[in-house]
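Shown here: the complex without one of its protein chains, the others still in place.
Up next is chain A:
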Amino acid sequence: MGTGQRRFEDRIVYGIASPTGGHRAVNFRLNAPYVQMYGIVKRFPGVLACDHVDFDVRRGELHALLGENGAGKSTLMRILYGLYQPEEGRILRDGAEVTIHSPTDAIRQGIGMIHQHFMLVDTLTVTENVALGLKSSREPLLDLGRVEAGIRELSEAYGLQIDPRAPVWTLSVGERQRVEIMKALYRGAAMLILDEPTAVLTPQEVDELFVTLGYMKENGYSLVLISHKLQEVLAISDRITVLREGRLVGTVPTEEMTRHELARMMVGRDVMLERTRDDEIDVGDVKLRLKDVRAHDVTGQPALRGVSLSVQSSEILGVAGISGNGQRELAEVIAGLRPLSGGSVEMDGMPITDWTTARRTESGLAYIPEERMHDGIVRDFAVSENLVLQEHTSEKFSNGIFLAFDYIARYSRQMIQDFYIKTPDIRTMTRNLSGGNIQRLILARELSRQPKVLVAAQPTRGIDIGAIEYIYQQLLEQRDKGMATLLISEDLDELLALCDRIAVIFEGQIMDILDRDETTAEGLGLLMAGVHPEKQ
């Protein structure tokens, strides 16, 4: 095992410079399959996650794996990367059958994986993260100099700009992703699995990533892109495999597909994600107003540095921005979960800056928090308990100090029906629901109160396209009924589809607020990166 890893390292470090080209990825027959998976079956308690799935990746190909959440795409790739063991099925590499019991085995087969949540140690430097787990050339001592030299060479060869000496916590999300790719390349990967790699990037960073991927493809790397974004899959992949509920729907060449056909393959029916909004609705009075709001983040650093904005009734105001520019604090300040260090918040003309969260909710504020599993629900509560969590002391749900169980049960069944929450029972533990169904539950709780103001933070992140469609529909319906919505999102397509106006937040300040009609994804992208075109 040790010598195997050592060989990879040697080849990478010397391979690029050597005229014979020691790189594994350089010696390839284009279009020959690199990895083939046949009849893969994987069961989890109560779920058939993969049901006899076939999949293959060729050399020099970018193969997209498309499907809703829970369709089995991540499970399939985790099996290939050795994180799960399949119950049935065969895996071939270069035509020969292999067994992969662990990530170490996968790495030895030249397979690398870039996880959605980066697997990096923040406190270590880029070089240390790359060296972690590898045999050093002078065991037991570290040889970081040599690793650093290897990183610099790979950096140049594939256009991956990273400072090897920088501690990871100082890096941007895009840079961290490059470190992940570097880890795989340095270990001699010939194939990369990328799990939703664009979810966390700005449009500009996405472009850079795609350039790198294109370059790797030309050099014979096999790439698998796990995604549920139709647009990007159509833009850069060569072939697309669609999974639905653990089964293979089909593998198709990208050039033969349209967005509409793909969505149908994915969901199994026609999907309407395009705007169905009624633009005739007039906006009314200001329902939510923030004046020069300032607040600190958990570490005590200023996170909001003078935010002013207002949302009118029957209006959806979007807040665009790269994660970590004050969005979380903005939502918490309005919800009453974070103290202000300056400025004021008004709801319906009344100053609510000093109100408790409970008083704000009673007066018509609804809140869909960013961390739905953490802040949105109590995971070990029953579905019905989470549904009445907010109002359990109101007359509706209680008789004196006792809960009105009969009414709560009736009410919960009604909610499950009205909001299409898929759950075996109202007593089911909420943690067992899928992300999309948990979000429907939160939506049911918040919207059934007929709120005046809704703050929705990343309401569709990580949930399936069917649930997203439903949430869009609900948001637009409530807007037509007069609700004022502040929609915080990192998904520009979502903001452009739903919002009347879009504010861009950067380092705790509002860069600009634009009307939807005068906005493009590119323009927003620049503002999100802190570049104001008119102020240059």
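Following the convention adopted for this analysis, a contact is a pair of C-beta atoms (placed from the backbone, for glycine too) under 8 Å apart; a residue touches a chain by one contact, two chains touch by 3 or more; residues count from 1.
The working rule: contacts and distances are computed from a predicted model.
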item	value
Hidden chain of the complex, named as in its UniProt record, picked from "Alkylation response protein AidB-like acyl-CoA dehydrogenase", "Flavorubredoxin", "ABC transporter permease" or "Hydrogenase 4 subunit B"	"ABC transporter permease"
Of A:119, A:234 or A:526, the residue in touch with the unshown chain	A:119
Contact partner of the left-out chain, one of A:132, A:235 or A:521	A:132
Interface with the undisplayed chain - residues on chain A	83, 102-104, 107, 113, 115, 118-124, 128-129, 131-136, 139-142, 183
